[in-house]
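Dropping a structure here in structure tokens format, bear with me for questions.
The complex appears here minus one protein chain, its other protein chains still in place.
Moving on to chain A:
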Amino acid sequence: MTLYDPILVGLLLEHLARCRKQADHLEYSLRRARDATPLSDEERLERYEALTSRFARLQDMLVAPFKTIAMLEFEPDKAERIPDLLSLMEKLAILPQVRDWLEIRKTRNAIAHEYSECPERMAELIDRVRRQSRILIAALGRAERYADKARRVG
């Protein structure tokens, strides 16, 4: 049985609590995006901005708990390079596939560059944000279960 460093477990729990808060904000924006109430362009844009920035921020924020998990797994080198870190998360089944993360990063980058002048692309982008939000939130859930196990064992 692996023994987990309690200080690192404490750090992981802190990171995860911050991510969970962000995930809750994202869930709120996802619910608002489904709301069919007619809105002005400004209101719709504001909701879109909130949804996409919460989505992007959650992806950014998840890197910190992933790195702490690498330390807990005695793989500190893997915390140094993102591709190695993602492979480790896949191995631990926290991420279903490294490819998912790369796809999410593409969506995240497109958020900054896609403009509302092309409605089809915007609709596709929002659809990706919705689907991929579920992947991020599920990964957070699995990281929380990992932390819970580490807390009990450690």
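As a working rule, a contact is a pair of C-beta atoms (placed from the backbone, for glycine too) under 8 Å apart; a residue touches a chain by one contact, two chains touch by 3 or more; residues count from 1.
By definition in this document, contacts and distances are computed from a predicted model.
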Complex member absent from the view - protein name from UniProt, among "Cytochrome b561 bacterial/Ni-hydrogenase domain-containing protein", "Protein translocase subunit SecD", "Nucleotidyltransferase domain-containing protein" or "Multisubunit sodium/proton antiporter MrpC subunit": "Nucleotidyltransferase domain-containing protein"
Among A:H15, A:R54, A:K78 or A:R128, the residue in touch with the chain that has been omitted: A:R128
Candidates A:D5, A:E73, A:E90 or A:E103 - the one touching the absent chain: A:E103
Where the missing chain touches chain A, by residue: 83, 99, 102-103, 106-107, 110, 114, 120-121, 124-125, 128
